[in-house]
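The complex is shown incomplete by one protein chain, all other protein chains being positioned as in the whole.
Chains here go by letter, A and B, matching the order in which they are written, and residues are numbered from 1 within each.
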Amino acid sequence: MSEFLLLLISTALVNNVVLIKFLGLCPVMGVSKNLDSALGMGMATTFVLTLAAAASWMLEHWLLVPLRLEFLRILSFILVIASVVQFTEMFIRKASPGLYRSLGIYLPLITTNCAVLGVALLNVQQQHSFFWSLSYAFGSAVGFTLVLMIFAGLRERIALARVPAAFSGAPIAFIAISLLALAFMGFSGLNV
Amino acid sequence: MGFMEKFFGLSWGIHPEDHKRPAADAAVRVMPTPERLYVSLAQHLGAPALPAVLVGQKVAKGDLLANPRGPVSAAIHAPTSGLVAAIGEIPAPHPSGLPVLAVTLEADGQDAWSEALAACADPFALPPDEISRRVAAAGVVGMGGATFPSALKLASSRKAKVTTLIVNGGECEPYLSCDDRLMRDEAGAIVDGIRLMLHASGAKEAIAGIEDNKPEAIAAMRQAAAVHGEVRVCPIPARYPLGSEKQLILVLTGKEIPAGRLPGDAGVVVHNVGTAKAVHEALRFGRPLVSRLLTVNGGAVRNPGNIVVPVGALVEDVLAFAGGCATEPARLIMGGPMMGLSLPHARVPVVKGASGILALAGAEAADHREEACIRCVSCVRACPMGLLPLEMARHVRGGDLEGAAKLGLRDCIACGCCAYVCPAHIPLVQYFAHAKGALAAEERARARAGAAKKLAQAKSERLAREAREKAELAARRKAEREAARAAEAASSARSAKSAAAAETAAEGTPA
Partner (left out) sequence: MIAASLSLTILGAALGLVLGIAGRFLAVEANARVAELESLLPGTNCGQCGFPGCSGAAAALAEGHAAPTCCPPGGRAVARALAEKLGVSLDLSGVDDEGPKLAVVAEDLCIGCCRCVKSCPTDAILGAPKQIHNVLREACTGCAACVEQCLTEAILIQPVPVSLPHWVMPRPAAA
């Protein structure tokens, strides 16, 4: 049990998927304008990431490895991820139109969220067991959501602050997220 | 009062230098009626009054000039006898300098009261309804500056079953001393007015809250109220903005009025001492509200003091009567320095709610350069409503009015404490005034759009109905025509048949 807890903390904070591995930067920059949609995006990504990890594990171990088709890994993973995203989109559209509207065009973007593919590939590379991959994916997604929300909170404040004209908009956001990345490095400690 | 306030004193509010004396100690002067008076028709909260006189008409002092329009409005009376010279637009006593409709009176110099005014020897014999009716007829509005029609307040407090009448003698604004002076000089009339308002509102007791920097006023009021058990005088600490309705109620009764609610919901109603005096005048002598005591003060004024001014006198005439200005005033303000209205120039008329005219000298009206907020939260500590002025201002500056409204912008009483204490000189109240105005404009636009939608729907329904009726009419006409034709055909057939029958009958009959 404590191993899983450690794994969660490690994936969410120490090896944060956004700030340490630099995966999934597109939605972090794109959907972090307000806290509500950041939370929605985080939840959707968590759902997709966990589901995609499970699906890709099954694909890898039940199809690709037995048939010696490992060279199709990236191609087939993308196929599976795209379907899972499509399914999620339909489901959210039906279940929660409000969330669907607030996520807007960003929901299909999860398809190209490299964190999703990255985590699935890392799972294979590190030869995780099924539950271990699930936890790994879930922990990474929690880390992603955490960073997205922290950053959205920062940007909500930045939007109202008086920023010098040359820095306003994207530049100040990049400066803020780089400082955030520096702060997250503190979790792993500096190995000088 | 909350726990903190009870043990540690009031945490909110500010303590500005009060500048009340020597103006407060000078004897009251009465300003003679100037040649022309400009009586604004929008001197009260609510819809502007509707003129009831014609140009060229002669009026006596106290005659009705304009009728209230709509539920929230007040009557306006002639401040002197004379001729109605014009009814038209004049610059309003307002920072915008926009025009307002006004009745211009040419004084005849007699200043004779109308004979129609009926004095009443024993107003306590009148039913409460009649008292509020007479108060309404006298055009009495809240004299503290909010100018809410007093009769409405009396009637609604009866409906809300109010138990406590609070009389506001706080006068917490710096520079102003007209209420102080009124209480010192006319305590008897005020207490009589309070007792009349008690009678009219159905409240059991009255508490007069007076700040403890006015010991003479407290003594005078205590003396006048001594014989009447139901009126209690209660000194309160001198602190701005204790003269604000909700803050006064909190300090005197310990009741906090929730956001968006009225004092009536807590069984309390607040009236100003000036209003009590006006109610006394209206009922005892039948005299409408046509003049008021106001403070002329400020560093630029040569001879500051309290003056009885007819409503409609120009600010420049009032300043001239007060002895003129020693220096060119850096800023003219109607009302107090914290919440008053900055005037664009002195050619604007005095209105019923004007508690003071301040001509501030350069040093008093110093403008500071706005600097960046350092998040010291001085404004949060000073805010009497418990809001976060720095956060609200940030949202307003960023154009996020809804965000500011979520932080409680609508509860802001615009007292100006936040801007007063701000070390960065951020004009916080101006931000809030702008945001409130802009939100109200959005609200109006929404209401307008809703109304337009209804109208458009009504038109399309009307067109549809007209088309249907036309079609029906055409169908009916057609049916009628058909019926007529059929009848014609039938009758012709019948006549032919009867003719034939007659023929056969004729044939059949034996000759």
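Definition applied: a contact is a pair of C-beta atoms (placed from the backbone, for glycine too) under 8 Å apart; a residue touches a chain by one contact, two chains touch by 3 or more.
These numbers come from a predicted model, not from an experiment.
Across B:His345, B:Lys459 or B:Arg494, the single residue that touches the chain missing here is B:Lys459.
The omitted chain makes contact with just one of the residues A:Phe87, A:Phe130 or A:Phe167: A:Phe87.
From the options A:Tyr100, A:Phe144 or A:Phe184, the residue with contact to the chain not on display is A:Tyr100. Of the residues in subunit B, those that touch the hidden partner chain are 42, 92, 94-96, 98-100, 369-371, 396-397, 427, 430-431, 433-434, 437-438, 440-442, 444-446, 448-449, 451-453, 455-460. Subunit A meets the missing chain through residues 33, 59, 63, 67, 69, 71-72, 75-76, 79-80, 83, 86-87, 90-91, 93-94, 97, 100-105, 162.
As a working rule, only the chains that are shown with their structure count from here on.
Distance between chain centres (mean CA atoms), subunit A to subunit B: 57 Å. The touching residues of subunit B, when paired with subunit A in their complex, are 372, 394-395, 397-398, 400.
By the touch criterion stated above, subunit A contacts subunit B in their complex at residues 159-162.
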